[in-house]
Every structure is written in C-alpha cells, then in structure tokens.
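Quick notes on the structure that follows.
One protein chain omitted, others in place.
Read from first to last, the chains carry the letters A, B, C, D, E, F and G; within each, the first residue is number 1.
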Amino acid sequence: MVKDGTLSVEKALENLKHLPYEDITFAKIDHHRHLRQGIPEVIYAKDKRIDEVRGIAESMYRSSRRFLITKASRDVYEGIGFKEAVFYSASGIIAVGGESKKKKLGVLVISAGTSDIPIAEEAAVTASVLGSGVEIEYDVGVAGLHRILVKRERLAAARVIVVVAGMEGALPSVVGGLTDKPIIAVPTSTGYGTSLGGFTALFAMLNSCVPGIAVMNIDNGFGAGCLAHKINIQ
Amino acid sequence: MVKDGTLSVEKALENLKHLPYEDITFAKIDHHRHLRQGIPEVIYAKDKRIDEVRGIAESMYRSSRRFLITKASRDVYEGIGFKEAVFYSASGIIAVGGESKKKKLGVLVISAGTSDIPIAEEAAVTASVLGSGVEIEYDVGVAGLHRILVKRERLAAARVIVVVAGMEGALPSVVGGLTDKPIIAVPTSTGYGTSLGGFTALFAMLNSCVPGIAVMNIDNGFGAGCLAHKINIQ
Amino acid sequence: MVKDGTLSVEKALENLKHLPYEDITFAKIDHHRHLRQGIPEVIYAKDKRIDEVRGIAESMYRSSRRFLITKASRDVYEGIGFKEAVFYSASGIIAVGGESKKKKLGVLVISAGTSDIPIAEEAAVTASVLGSGVEIEYDVGVAGLHRILVKRERLAAARVIVVVAGMEGALPSVVGGLTDKPIIAVPTSTGYGTSLGGFTALFAMLNSCVPGIAVMNIDNGFGAGCLAHKINIQ
Amino acid sequence: MVKDGTLSVEKALENLKHLPYEDITFAKIDHHRHLRQGIPEVIYAKDKRIDEVRGIAESMYRSSRRFLITKASRDVYEGIGFKEAVFYSASGIIAVGGESKKKKLGVLVISAGTSDIPIAEEAAVTASVLGSGVEIEYDVGVAGLHRILVKRERLAAARVIVVVAGMEGALPSVVGGLTDKPIIAVPTSTGYGTSLGGFTALFAMLNSCVPGIAVMNIDNGFGAGCLAHKINIQ
Amino acid sequence: MVKDGTLSVEKALENLKHLPYEDITFAKIDHHRHLRQGIPEVIYAKDKRIDEVRGIAESMYRSSRRFLITKASRDVYEGIGFKEAVFYSASGIIAVGGESKKKKLGVLVISAGTSDIPIAEEAAVTASVLGSGVEIEYDVGVAGLHRILVKRERLAAARVIVVVAGMEGALPSVVGGLTDKPIIAVPTSTGYGTSLGGFTALFAMLNSCVPGIAVMNIDNGFGAGCLAHKINIQ
Amino acid sequence: MVKDGTLSVEKALENLKHLPYEDITFAKIDHHRHLRQGIPEVIYAKDKRIDEVRGIAESMYRSSRRFLITKASRDVYEGIGFKEAVFYSASGIIAVGGESKKKKLGVLVISAGTSDIPIAEEAAVTASVLGSGVEIEYDVGVAGLHRILVKRERLAAARVIVVVAGMEGALPSVVGGLTDKPIIAVPTSTGYGTSLGGFTALFAMLNSCVPGIAVMNIDNGFGAGCLAHKINIQ
Amino acid sequence: MVKDGTLSVEKALENLKHLPYEDITFAKIDHHRHLRQGIPEVIYAKDKRIDEVRGIAESMYRSSRRFLITKASRDVYEGIGFKEAVFYSASGIIAVGGESKKKKLGVLVISAGTSDIPIAEEAAVTASVLGSGVEIEYDVGVAGLHRILVKRERLAAARVIVVVAGMEGALPSVVGGLTDKPIIAVPTSTGYGTSLGGFTALFAMLNSCVPGIAVMNIDNGFGAGCLAHKINIQ
Partner (left out) sequence: MVKDGTLSVEKALENLKHLPYEDITFAKIDHHRHLRQGIPEVIYAKDKRIDEVRGIAESMYRSSRRFLITKASRDVYEGIGFKEAVFYSASGIIAVGGESKKKKLGVLVISAGTSDIPIAEEAAVTASVLGSGVEIEYDVGVAGLHRILVKRERLAAARVIVVVAGMEGALPSVVGGLTDKPIIAVPTSTGYGTSLGGFTALFAMLNSCVPGIAVMNIDNGFGAGCLAHKINIQ
C-alpha cells in the first residue's frame, strides 16, 4: 500500500529552490509571506540593531511599499529615517502603508488596567494596519464589574474580542461568560512578585472556566492583532 | 463628568436574581449558557464522582435533550446509564444529542504523532457535536515533512485548523508557514523528561515565529474544538 | 542604652521547662495550645500512620474531650475507633466535641465549582467546630456571573467570606469587588496542565486587583476555617 | 425547579450602565469603590507614567478630597504637584486626606529585619490612612528570639498583627505560636539566591504549622494594611 | 536581487505528494526515513497501546525486515508476537534485524552508578543495532575516581564516548577532562528531592566546564546511541 | 615558570589502575572508600533491584563484615536474607556490623513533627552505626516554642545538632538562635501544595538568618548522619 | 503524665524581657549573640542604606570594638568612615577587630574557577576574622583534575574544607572522594543559561554521590566561613 513515487524526493525539493526571497546577508526576506500566510513579514525590533532594522525595512519597502515594526523604541523610529512612518509610542509600533481604504469592522480590544494599555494598543494598531476596523475599551477590570457590564452592546456588536490583562488575568473569563464571540486573551507582564512577569495571568487564561479562549504569549499584542484580523475577515 | 445613576446599584443587581439556573445542591446548572456563550455547559468528569456526573447530566438532559462530558473513563460512561450516549474511547468524551442534521464544513484537525490522537479526537468530536464538519489528519509530524506538505489542498480547503502536538511542539509553526487560516495549537503531555508534561510544547507554541497562533491549555482538545467551531461559523 | 538584665537568660529559659505538654514518645502534645493560639492542636492525618493518629487523638480526648483530624481517609476514621466521632466524607475531617451550644453567625463559604466542594466543606466544618455559624454556596463560578450576583444579600449578611476556587482562581476578585467584608481565598488543586496543581489559582489570588484578600495554601480549607473563625469572633 | 425570570438578563444588565464612574480616556475611575468594597480605589504607580498618575489623582481628589498612591518614587511625588500630599520615603506611599480625626486602635505591624522596613511601613501607613491606629516593632527576627518574646503585651493588646519577613519567612510561625489574634503575613523580596525574590518566604508562610495565617503577595504591604484595617474595624 | 521563480510554489509542493509513506490510519509510516536521516523510524512504546505498537511494527517489518521499539515493557514484547525479536529487559528495547554482519568499532558507553544501567544499555543496544561496535563500563562514578582513571586506554581507544549519569551529573566533566574524543552526556532520572527527576544532572551537563559536550534529554539513551553511531561512522 | 614533569601524565595515571575495587559486572565496589572518605560505600536501595542490592551487600560483607542499606522496603530486607541484619522500619535502613563497642557521644537529632520521624531516624541510625552516640527529640516544632526551649541543656550538651523539618522549615533557625554548635538541617517532603515536596523547607533552611547552617538534600537523613559523625569525631 | 507547671507561661516569658539588646529605632542589635550562637551579629549591606549600615556598625563597635559587614560596595566602605576598617574588595567584606592574636589552623578554601574567587574570599576572610587559620587554593576545577590531585597533602592537613564552585558544581564530589574531612560546598552564580544563577551548582552539590556534604545558599561564602570555623574549633 506504499504510495508510488513518480518524482524523487530530491527532485521535488530541488524545485523549491526557486521560491522568491531576498538575501541581504544578515536576513533572508520572505516577500511572498503575505500571500502564503495572510500576514506580511514583520520586523521584531527588540533584539536587532538599528541598522539591521533599517536594512530589512528598506528591503520590504522596496518590495511592497509597506512594513510593520514591533517593540521599537523612539530611537529606532528616528534611526530608520522614514518620513511617512507612524510611531505609536505606547506600544512601540512603527507602521508604513497600513492606511488601507476600507477596513472591515468587527474587532474589539479591551484592557483591564491602565498599565495594560501598551499591549492593548499593539493589538489594536496591528489589526487596524492589517485591515480591520477596531474599537477600544480601556480600564474595565473585574474589581469594578459594572465597567464591563455596561459595555454589553459593544461585546454584542463585535465579531472577535481581544482581552488584555495582567496580574490575576481574570477579565477574559468574565467577558467570556457574557458573549458567544471568539475571545483572544493576552496576558501582560504588569504586576510584581507572584505575577511572575505575566505567567500567572497566562496560566489563569489557559485555565479559564470559559471554554475555547485563544491565548497568546505574554505581552504579545501583535499576535493577538493578527489572529483577530484573520478571524474578523472570515 | 460622572455619569448620573437613575437606578441604584443594589436595584440593578437585585434584578439579576431572576436569571435562570437550576440548583441541584452540589451544582448550579446554567441552562442559558448556550444562549449567552454559544457553547452549552459541559461536564468535566475528571475531578467529579460518578453520581455527581450523572446528576448534572440528567439535569441537562431534562432541560435540553443534550449534554457533553469530557475526560471520562469507561466507568463513567457505564455509570451514568444513558443508552443513547456515544462514548469516544480514545478521548474519553461522552455525547448525547450532538448529531445535528446539517454541519458547516471547515474544521481540519491535524496531529503530530500517534500518541496525540486522544487529544485530537477530543477536539474533533467537540467541534462536530457543536455543529461543524471536521476532517482529520493524524501522524504528520515534522520529522517527515513531506507527510504534511502533501496535504496542502486540505490546508487550503479548511476555514480553521487545529494542530495537536507534544514533545517539541513544532508542527503549528510549520503548518502556520503554509497557510493563511487561523490556527489553534493544542500542546499534549506526551513525551518525558524535559517535555515537562506538555509545558515545552505549550511554550514552543506560544513562541511560534508564525504570528497569531491561538494556544490552548495542555491536553485541552475540548477548548480547541469549541474555538474552532466558533471561528468556523462566523 | 542597653537594657539591664535582672534575670539571666539561662534562668528565664529554665522557667519555660514547666509549660504543660504530654510526651507520648513519637509526639509532644501541646494541651495549652487552645489557650495560647485560640485553636486547639489538630491532627493532620496524611503523613501519619493510623496508630499514630489514634495515639494522639486519645491523648487529646483524655485532656479536653475534643479533637479534630484533617485530610483523613475512611480507613483512618474506622481505625481510630471513636464512636462519637463524626466523619465528613467529602473533606475527610473527623471531629469529636465540636457541637458547641451556641455558634456565632457570620461565616459564608463559597465555592466556584463542584470539584472544589471537598475543600469548601473542610473550611465550613472547621469554622463550625470552632464555634462559628456557617452558611454555604457551592458552584457559583465566574462563567455564569449571575449565580453569584444573585447572592448579594448573603454577601452583605456575612462578617467574613471564604472563597474556594481552582483553575484560574478568578472568583475571589469578583466577590471582592462586590463586598467590603474580609475575604479568605483558598486555591484548590482542581484542573490540569497549566493549573499546576493549584499554583495558578494561588498566584492569581495573591495578585487579585482587589486589595487585601487573605490567601491560604493550596487545598487548605482547614486554615481558612480557622482564620474565618478568628475574624468572626472579633 | 428552574427559577422563573420576571426580568430578562438583558434588562438587568442594562440597568448596570448607570453605575457611577468617571472616564478619563486612559482610566475609568470607580468613585463608589469605597462604598462597595470598604477601600477607595488606589493608584499603583509602578507601571504608570507620571502624567497618568497625576490625572487619576486629580480625578480622585475632585471627587473625594483624598487619594493613596503606592510604590511611588520621589519623582512621582514631585511630579504630581499636590502640596498637601505626604510622601513616606521608605515605602514610597503618597497620601492625601488620610488624617482622620479618630482612629480605631488595634493594628500591630512587626518586621523581621531592617531590610523589611519599607514593606512594613507600607502596611502601617495604609492601615493608618484607612482609619486604624497602628503600632510598630521593627527588627525582631527569629535569630534573637527574646526580641519578640519580650513584646508579648503588645501581641496581647493588638486585635490583628501584620508580620513582615523575608529570607526564610519564619517569624509568622513563631508569632502565631504566641497569640490567638488573626495574623497577616507579608513575604518580602529581601535575600539572594534561594530566597527566590521572596518566593521562599511566601511558601514558608503558606506552609506555616500555625493554622490560619493570612498570606499576601510578595512585598504587598498595601494589601496587608487593607486587610488589617478591615479586620480591625469589625 | 530577488531570485526568479521558474516553478510556482504550488507546483513544487505538489511534487512532494509522491514521497513514499504508508498510511495505516493511526500512523503514517515513513519508510524512507533511513535514507533521509540515517536512522530508521523507531517505535516509542510508552504512550502507545500494544495493538498500535504491533501494527506499526508489522508495517515496518513488511517494508524492511527490521524495527526497533524503545521504552517497552515485557507485556509489549509478548504482545507483539515476533519470535525473532530480542528483548533487552533492563532498557526495555525490542529489536528485530539489527544483527548486522560487520560492526564498526568505536563507541564506548560509561555509566556512573548501578541505577543508570537501564539507560546505558539503551544507548549501547541502539548503537549496536544501528551498526556500531560498542564497549561498556558500568559504575565508575566520581566518588571513586580511580575506577574511571584506570580505564584510560579504553577512553583513548574509543572514537566517541557516551557518559550516562544521574544525581549531580559530574561524570561527563571528569571524563571530558581526560580525553579529546566527542562526548555524549545522558542525564538520568535517578535520585530524589533536588535531583528533580534528572534536571539537575541535565543542567550540570549543559554547564560542564569542559567545552563541547553533547547533551541528550533525560533518560534518552536511544538518542545517545543514534548520535554515537552517526559520529562513529563518519 | 611551568613545573617540570619527571613522570609523564600517562605513567602517573597508569599507576592508578592498581587501586583496589571489586568488579561484580553491574557494580564496581570500592572497598577502600572507608579509608579514603571516612564513610564506607553504602547501598542506596531505591532505584535498584533486590538481586542487585543482595549482590553488592554480599560483596561488602565478604570484604569488611559490615554494610549499610538506605531507603529500603521490608521486601528488600527479607530479600537479601542476612540473619544478622537489623531493619529500621520507619527509615528503611538495613544495617550489619554497626554495633561498635564504644561510641563517641555528641550527636543530637531533633525533628519538628511526627511526620518527620522517618528521616530523623535515618540520620540517627546512620550516625550511630558509624560510631557516634546519638540522642533524639521528636515533635518540637515552632508552633509550641516551649517544647524546644525546655530542651536547652540537651542543646548545650551536644557537639553537633541535626534538625529535621518539613513544611516551612523554620526549626533550624530557631534552634540556631539558641546554640553555638554546628547545625545540620534536613528538609523533609512532608506537607502539600506549596510545600513543593520539601523545596520550601530546603530553601527556607538555605536562607536561614542564622549563619552557617549546613543543609542536606530533601529527605537525606543519611547524609546528615554522615556529616554529624564526621564533625563529632573531630 | 502531664508535666506540672510551677511557674505560669506568662511569668516565664515576662522574664525574657530583660535580655540585653540595643534598640536604635530601625534595628534591635543583639549584643549577646556571640555568646549564644558563637558568631557575632553581622551586617548584611546589600538591602540597607549606608546610614543604616553605619548606625548599626557604630552600635556594634561601641559594644564590642569589632564588626563584620558583608556584600558591601566600596561606597559603603567609604561611607561608614572607620579608619581601622579593612575592605576586601573581591568579596566586599569590611572588617574591624578580627585580627585575633592566635588563630587555630585547619580551614582550607578551594575554588573551581577564577570567577568564583569573590565568594571563596568571603568564606576565607570570614573564617579568619572569627579566629581560624585559613589556607587557599584557587582555580582547581575538574576539567584539569591534576590541579586538585596534586594538592592532596593540603586536603590531608585540613580539618575542614570549603569548596566553592559554579556552573556544574562538580568539584565538591571530586574533592569529597579524596578525603575524610567535613566538606562545605558553596554554589556560585557564575555561568549563564542553564546555570540558573547558581541553582544548577546548588542542586548538583545537594545530590553529590559523596555522602554528607554540607551545602550553603548560592554565593553564601559568609555562611561557609562561619560553619568552617565552628567545625574547626571543635
């Protein structure tokens, strides 16, 4: 019952050599990623030198007139020298070319506390740059339940909800009890001691008594924005 | 700028008393959860006695003619005494009433190894019982890449993909590199030593270089099935 | 500025020799603990042999006509052979002599899920045996918020509230947002994977955005009952 | 046996919209929290920018003429520009309006070492600002037992005792063996290596052989002060 | 500078469909793995049912007249019903077809204590079945240094050395100080308490002051045998 | 400045071949260990088969007429078939030949709770078999301080003190505050939840505010007995 | 069998009030600690402000003309302004009054690598200040075994040996195999990644196959010096 092989393994893989990417020595930029994955290649600035970031950004810009940089400082923003780039200072996102004509409404981003705003903004900007219309509600944590309960029309109007919370990470469970929409939970590293740099919120979210909550890495607002957009455009 | 309050807090909360649930002493069954959350209340059998499981199942059956029990042993299945219940032995799911007439196609469940099948089945059965049409591919781990590469039509045809993997948890990244569909990753507790009972796979999935992968708790096939269904029916 | 010493250290400590305890070889029973700490010495059965438990129980009974054994199996209950002992099977408590005439009302014990009942019962029985009147609400977790919201009179009527929860441990934060009474949170070991045997609930409770929640060790219903009683009788 | 519902869920929750809070864009300030929880909303300065702290403080001051800021640096104190604010430099608390006329005596705060003073001060100032009379004993760790043993009248006179300790966290057990009052234990992050930033003290306190000790998050003197005050005023 | 693509991505991947594997429903057996990776596919018995193990073993046997099963119990050995299979009881290996005519000498397997023998045997049998000649020295731990020092000819004669140790995992450092051959270190789960199920030995080996030691997963004698053979046949 | 070498490395190590040990295939028994380290080689029974234990015991007995087996079950005791062997059932020690004529007094073994007795007995038996006179005090934990305070003559009379405790592990700090003798602390795995199988007690002991406490692995009464004896005979 | 009490508990403890200590507001200095524990109270500088360190140092100096400060920076040394103080810059120890006339020989301090010298120096200076004669061997790690093997006379001449090592922490096991003297192992935080800031060395030392090694907290050279001195003067 072994499948017969009309083409050798070597041949098949040989063909893969001709896929398009650009080699700029310290990076191999995958210009077709948007076609393949629905999300263009994005530059994570944190562990890179400014000249590396600039080099990759320029390559992307040449290819598609757009790029997205995450976890960037103002130094990076100034160092890359793109006039048309927009810098979102709370989240550290730099965007070029994301101002699409028509955005599909449907993403709601909620954050539990003021300290969670940078990550919430990262999710909101990402989804928006990718093409989704995004609404935002900040500081609706569970210690004052009525602040979220009064927003029920917004929950009902959304197609997908991103919930950003640190400390005990309880907000996704509470929101999840009030809606039938897909929920994406993002733990943040706010808090101290047993907040464990966000692990407590992460594990609380993974253990939510509301089934089916999608969980992201700690402080990964970018990932949440990507997934929210993918779900929103279905 | 403080909002005025035409109804006191006490009054508003007083009204909430009249929401429907059934109190059977050791449980308060939330019969409206399906309306509110899109997923009916489900019985997690692992930490409950058989008589508790049976009591809750009977209450649910009286109310809606359907229920779902997860992480159940054959003893639980036999102990609850429901003739029409179906027992999925690999995953330990017991289902009554999930055979809906028309299912919406779109969920694909993939597992990396033979040992991951129980969790993959849990995800597949859950999504199916909730109303989604589900396709399955088992044993397509990254050590033999061609096994997943040859399934690219299936990846393209799906609306949402559940990827179940233990050990190093690399499969979601590889699948995520090949598709633009939302991916739900489920780490499993297979492996030994540094697999850390599934934490290595969990953390690997949360750190995927493919952005926006939705991650579930370890061995939480049920949650993956719920989320897959919610995304599929959007 | 050094304080002068009219009695030598040796002399002062010499005097301590005459404090009352009973030495039964493998244990030194502290019969005055109730006077000193407000809680009598209690037998933790889990790491002891049945004959050790029986020996300590008999010594306590001779001295004060009462004792409390925690985390006991039915084997222990039968093995110690006390006719008047009451065995609480969910929590594994064995009590003799706790039926005080008049109990002071004021302790409310709440649990999030059916699986948390054993620990909730341990807290409730302990507080009751020590002399507090205890009310109970089981299965009021955050996935169905209205189940706890409708109990607001009970929250208002209590002097101290014990909240027992596993998994993401969110219930104490929600309850804490609704009341000004002292709250004692008990994490339980229910759940799997990232619930980490109760550590996720523990850390979530320690990180509650509601300030001043008293947290107990995982599954430590007994400690919660002791503290609830101490606060209640103030 | 399902409870009938004279008011729909939607209606009940609709009513909650009218609860009072103030929306200042990056924060939703819950001015009724004091009524509901017994503790006013408090500003945690650590993860916030100075202008955010100032904005929230001004909103609170307009509403109630008082506020409390925790974990603040001298920069925050100077940046918010409130003349009547008091800055407690060891603990980093900024308080306005806490000088109540009559305080209820009863809170005793004890610390094990000199390095634990900042957290002990945080607990003491918090309880005092909330309205409790507070006494303090610093540097009475277990290596010199007589330093705590000589303070037994103070232990006896208190209604509730806060014990602050780092390293091995043994002091709450020793104090707990000498008194029948509720004890609130606060682990601190002092120490190095296996002190694990306070986790060793935290876990030691959660495992105390003295039953019913209330444990707080690492370095959470503020929470201890809140709970101590709540117990003290019962 | 983008590479031109004479063949589309879809076309290239299409070709991969024709690689040989056998689909037996619950497994997709990769019969060409030996060609591609130098090691045939191997059956890890621990998380599989006996009928699954037998099914995979039969498929492999039909294809190549040989297979290797690891971490198997005697029940598995008896359950698969292969007369020519050899069962190594200490390590739980079942082998068919490994008795190659000529083995290339060069692999030396050393274990620190008697308790480490099962893992050492796993490494030795694996390398032998793959085609290497293997020598063995058991129980030469560092508490009696002369036991290893006297074996220096053996160290000198080997081409690659596998060192198996639990507890503090010091043996690879000591052996590594005496030889210029590649060393493969295998931590074992022997020990208790702070041995952490082998993590202490694992981390000690990863931190060896002798540079370039290859480290395997805890108890992974099989992996060590594979790598030793690959290095030996270079 | 390099030291000149009158003998080659190879030569020097060659000489080491002639050190005495006995090779019984699965073990290399180091009969001179007692001379070299002051402690004879000892058999750790936990990860060994009974026939392996018996083989090693017989070899030792032939060589020196004495042996010590730790962490042994009654099955091991019966399986080795030595009539003159003494079995200590609480600690699981089997000893032959330890009844030395004259023991040097000076070792005091203290345990915090009844559950810690097995490990305390292991320490006491070990030190005694090696030649020290041992005194014992069980169940003197810190919740009843007077139980240890009244034993101050015993503390003063000892030359070295072994303190065995689980849970919060506070006893060594308290004892250390009362004496100038070397203290050996042994954490035990008693407790649950955050006792972390003894790690909390271990870390608490390593962080003792009393300087210079010697700490052993969790449940390692044997090691404590060895060290106590070595210090006692100085 | 209860002991009769001729003196009440309250009376006995009352007497303890008269033990000598000095209260300088932020510290209670225990001037009799040297008598009671054999080691004077010592100032741990790391978590204290310079004025606090100076205040305690001055109080100690007034009382006994000597003090010891650990983990101090040069700023602390200059800030306390004691001319006769000696500053050991590698270890950060400041000592006054330790130059005792006659020191008892017997302590040997060994370190594995150059990076471990600060902690080794801390141990050596501490033991010396307390009154022991100390010899030192640096950089004798296990990768070059002959460096320690050639020092066997020194091992034989010592009464107690302190072994300081980071990374894999193997040196205590190797030294322990060569001597019958008590060994005190100090793990250091040198290394990176899986050295886990010294935990790997700590756990390796606690798991040494050589029985009875005394282990200290990570980087706790001071504790090692105290214990070494206590053993040396027996």
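In this section, a contact is a pair of C-beta atoms (placed from the backbone, for glycine too) under 8 Å apart; a residue touches a chain by one contact, two chains touch by 3 or more.
It should be emphasised that the depicted structure is a prediction, and the values quoted were computed from it without experimental measurement.
Participant: For the chain left off this view, which of E:91, E:114 or E:207 is in contact with it?
Facilitator: E:207
Participant: If I consider the whole complex, including the chain that's not displayed, which of E:85, E:124 or E:215 touches that chain?
Facilitator: Answering carefully, the residue with contact to the hidden chain is E:215.
Participant: Check the options B:40, B:55, B:118 or B:193 and report the residue that touches the missing chain.
Facilitator: From the options B:40, B:55, B:118 or B:193, the contact with the absent chain belongs to B:193.
Participant: Which residue from G:50, G:149 or G:233 sits in contact with the chain not drawn here?
Facilitator: Once the missing chain is taken into account, the touching residue is G:149.
Participant: May I ask you to list the residues on chain E that touch the chain which is not drawn?
Facilitator: Touch set of chain E with respect to the missing chain: 9, 12, 35-39, 42, 146, 159, 176-182, 184, 202, 206-207, 210-217, 220, 222-227, 229-231, 234.
Participant: Just the residue numbers, please: which parts of chain A touch the chain that's not shown?
Facilitator: Against the left-out chain, chain A lists 10, 13-14, 16-19, 21, 25-28, 30, 33, 37, 44, 46-48, 52, 56, 71, 187, 189, 197-199, 202, 217-220.
Participant: Which chain G residues touch the hidden chain?
Facilitator: On the side of chain G, residues 114-115, 117, 138-140, 143-144, 146-147, 149-150, 152, 190, 192-195 touch the unshown chain.
The working rule: only the chains that are shown with their structure count from here on.
Participant: Among D-F, A-C or C-F, find the interface that matches B-C: by residue number, over half of the contact pairs should be common to both.
Facilitator: C-F
Participant: Quick one: which residues in chain D touch 2 or more of the other chains?
Facilitator: 9, 12-13, 16, 18-19, 21, 36-37, 143-144, 146, 176-178, 193-195, 199, 202, 206-207, 210, 217, 220
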